[in-house]
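Sharing a structure below in C-alpha cells format, with a few things to ask.
Removed: one protein chain of the complex. Kept in place: all other protein chains.
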Amino acid sequence: MRKRLLSGLIAIAAIGALAPLAMRAANSQPTAPLLADVDETTLSELALSYRILVNEGVLDAYGHVSIRHPKDPNRFLMARSGEVAPAYVTPNDIMEFDLDSSAIDLRGRALHSERFIHGEIYKVRPDVNAVVHSHSRAVIPFGVTKTPLRAIFHNASFLGEGVPVYEIRDESSENNDMLVNTNAKGRALAKVLGAHPVVLMRGHGDAVVGPSLQVAVFRAIYTEVNANLQIQATMLGGPITFLNQYEAQKAQGMERTWEAWKRQALEREPTRR
Amino acid sequence: MRKRLLSGLIAIAAIGALAPLAMRAANSQPTAPLLADVDETTLSELALSYRILVNEGVLDAYGHVSIRHPKDPNRFLMARSGEVAPAYVTPNDIMEFDLDSSAIDLRGRALHSERFIHGEIYKVRPDVNAVVHSHSRAVIPFGVTKTPLRAIFHNASFLGEGVPVYEIRDESSENNDMLVNTNAKGRALAKVLGAHPVVLMRGHGDAVVGPSLQVAVFRAIYTEVNANLQIQATMLGGPITFLNQYEAQKAQGMERTWEAWKRQALEREPTRR
Amino acid sequence: MRKRLLSGLIAIAAIGALAPLAMRAANSQPTAPLLADVDETTLSELALSYRILVNEGVLDAYGHVSIRHPKDPNRFLMARSGEVAPAYVTPNDIMEFDLDSSAIDLRGRALHSERFIHGEIYKVRPDVNAVVHSHSRAVIPFGVTKTPLRAIFHNASFLGEGVPVYEIRDESSENNDMLVNTNAKGRALAKVLGAHPVVLMRGHGDAVVGPSLQVAVFRAIYTEVNANLQIQATMLGGPITFLNQYEAQKAQGMERTWEAWKRQALEREPTRR
Partner (left out) sequence: MRKRLLSGLIAIAAIGALAPLAMRAANSQPTAPLLADVDETTLSELALSYRILVNEGVLDAYGHVSIRHPKDPNRFLMARSGEVAPAYVTPNDIMEFDLDSSAIDLRGRALHSERFIHGEIYKVRPDVNAVVHSHSRAVIPFGVTKTPLRAIFHNASFLGEGVPVYEIRDESSENNDMLVNTNAKGRALAKVLGAHPVVLMRGHGDAVVGPSLQVAVFRAIYTEVNANLQIQATMLGGPITFLNQYEAQKAQGMERTWEAWKRQALEREPTRR
C-alpha cells in the first residue's frame, strides 16, 4: 500500500513538475544513430540554437538553423522537418546535406522545403559557417515597405547602413509560391544577400548568416530587436540618427550572450512568442 | 507517523508542482458521460484547441471552437459555457448541437449565447468542418477602421487580398446588442463570410473557418499575427506590398504547427495573453 | 528501498515547482487575526483580486482594490500598505476603514496614501461596492492627451462614449504632488467620476468602480484592453467606429471571466507585467 502510494506519488510528480521533460522523452521517436563524424557537443549546440531562437522570439513553429559541417566544407548540418517544431529539435533530428541541399542519408525523413536557402549560401560564401532562416516578426514590415532596416543601436551594428531585400517576384515572376524551395531560388537569394550578414525576404522573413553558430544566432536575435527599435523610433517622428559607417564597422564582444541564452534554454521549457 | 508524513508530502506535492492539475480535478464538476458516438481523440483534440488558442493569444476568457460532427454533417460539437473558460475546457465539456445550434442533450448546462455563429456557417459552407470565434486582439482594429486586413506574409496567405467585415448594424439596426445570438444574426454573418476563410466582426472580433480543426486553428493564429504585422508596417509608412493573387493561392504545409502547439498546450499551464 | 524512494522523491521535489509557495510561507509575517465580522471567502476573494489584476497587467508594484463592507455600508475593506506589493496581498493584510478612509484598527500598520480615492467614492456612489485604483499602462496615454477613451469593442461597452479625466491641477493648483492623498482631493476625484464607471487620472492612472468586486475587476481589465485596441486602431488611421449609445448600454454576461482569472491566480505565481 505504502509502495503504491509512493509509486503513485512519483508518477504524479513525474507528470507534474517534470511533465515537460518526461513527455519529451516519452513522445520522442526511436533514437536514430548520431551523425558518426560529428562530435556530440556540436550537435547539441545546434539543436539548442533552435530553442534559443524560440525563446528570443525569432523562430516560432517555423524556421531553421544550419551549420557548415565542421570537417567537410561541402556539407552542412540541419534539423529534419516533419512534426519536429523548432522548440523540440534534439541532436537526433540533425541531418547532413550536400551543398545542393540533398540529404546524405535520408532515412525516410521529411525535409524542410526551404533547405536550399542554406546550401546555396554556403556555396558562395566561404566565410559563412551558419545560417538562420526565420519569420522574425518585427523584420517582416521592413521587407514589405520602402523603409530600409538599418543599425539603430550598437548591438546591431552588423546591419550597417542597410540590408538588402529579396523580392521573389524578380526571379520567379508574379506567379510564385513565396518559398525558396529550389536551388535556383536559393541561388537568387544568395545573390541578393551578397556580402551582407542579413537578407530580408519580402512577405516572408529573413536569412541571417555568420562565421559561427553563435554569431549567426546573435545576429538573428539583434536583427529582430533592432527592427522593433526602428519601428518605435519611426513613431516618434523626425530624422533618426543611425550608426554611421565607422560605428557600424566596430566589432563587439558577445561572449556573454551565448552563455546566457544557452542557460535559459536548458533551464526552461520553451516560451511562446 | 510515517503515513502522516507521507500524506503531508502528498499534500505538499499536490499544492506544489501539481497544483494546476490537482485543482482542476478537484474543481471540476461531476464527470458527464462522453459523447457516445465520438471517439475520444476527437474530443481531446477539440478541447485542446481551446487551450492552444489561449496560449497563442487568440482566445482569452471568451471565445469558442467547434467542429462538424465526424459522423453526422448536420451536427456540430462545441464546449458548453457556464464557468468553463477556454483555458480549462475538457472533453467532458463538449456538447452536441444541431445546425440550428440547439443542444441535442442539454443536461441543464449553460450554452454560449453566440453558438449560432457556428450552426449557420455549417449550414451554408459544406466545405467547412471547424469554426473559431474569438476576440483576437490585433484583429479588432481592422474591424473598426477602413483599413482592410490583407495577407502581408506567406503564413497568412489564406487572407488573400482582403476579408469582409460584418457590421451588425446592417442587420439589426443601430439599436443592437453586438452579439450574434440568434439564428437570424448567424445567417447574416454567414452571408457576409461568403466563401472567405475569415470574417471580421466590427467592434467584436472575428470568425475563422477551415476544412479541419487544425486548419481553422492555424488560420485563427496567423490572422492575429498578420494583423499585428500589418499594423507595424502601417506605422513605417508608404505603400505596403501585400501578397498578390497567385501568392495568396498557394497552399502551404502546416504539419509542424499543430504538433508544436499541442505539445506546448500539454506541457504547460495556460499563459496569460 | 524506501530510502531510495524517498531520496528520489526529494530529488523530484527539489526539481519541483514548489519554491514559490514554500518561500512565501517561510517569509510571511506573523499571522494577524482576521477581521472578525467578515467571512473568510470575502477576504480571500478580495486578496485574490490583487493578484488577478497583476496577472492581467493592471496592477504592478502599485495600486489597490477595495470593497464596501458587506455588513456596514459606511465601511470599506482594503489591503494595508507597507512592504506588501499587490501580487502578495493575503487575507491577513486586509483592513477596515470608515468612509473618511481612517483605519478602524490601525495596529501600527502602514496605509496607502491614496485610500481617500475609495472612501470618497463610496460616500457619493451608493451603487458602488468595489473600487480599483491602478496605473494601468495603456490607459495613461489617454489621460495626458486630448483623445477620449471610448468603447471600441463590446467587452468594454461600459466605457460608453467616453470617460472623464481628473486633472489634479484644477483642484490643487499647478503646485501639487500628483497624489489623491486627502479627503478633499478624493472628493474632487469622485465629483469628476460622477455617474461613470471609470475616471482617468492625468499622468497617473485611473479609478474604476462597480456594483461588485467581480464587475470592478472585469472593468479594470477591459479598460486596459480597450485602451490598447484604441491606440492600435488610431495607428491604422481614418475614422474609428466606436460603439454607439445603444450598443454601449447592453449588459454583457461575464460569468466565465472571474472563474478563469481566479483559477489562473491560484495556479500560478504572479507574472511580471
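Chains: A, B and C, in written order; residue numbering restarts at 1 for each.
In the analysis below, a residue touches a chain if its C-beta (ideal position, glycine included) is under 8 Å from a C-beta of that chain, and two chains touch if they have at least 3 such contacts.
Predicted model only: the values in this text are computed from it and were never measured.
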Point to revise | Touch with the omitted chain, as defined above, among A:42, A:55 or A:136 | key: A:55
Practice item. Against the chain that's been left off, what residues of subunit C make contact? List them. Key: 6, 9-10, 13-20, 22-24, 26-27, 61-62, 81-88, 110, 113, 135, 137-138, 140-142, 144-147, 169, 174-179, 202-205, 231, 234-235, 269-270, 272
Exercise for review: May I ask you to list the residues on subunit A that touch the chain which is not drawn?
Suggested key: 17, 55-57, 151-155, 157, 225, 228-229, 232-233, 235-244, 246-247, 250, 252-253, 255-257, 259-261, 263-264, 266-268, 271
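In the analysis below, only the chains that are shown with their structure count from here on.
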Practice item. Could you tell me the distance, in whole angstrom, between the mean C-alpha positions of subunit A and subunit B? Key: 30
Revision key, fill the gap. Where subunit A touches two or more other chains at once, the residues are 2, 6, 9, 13, 16-18
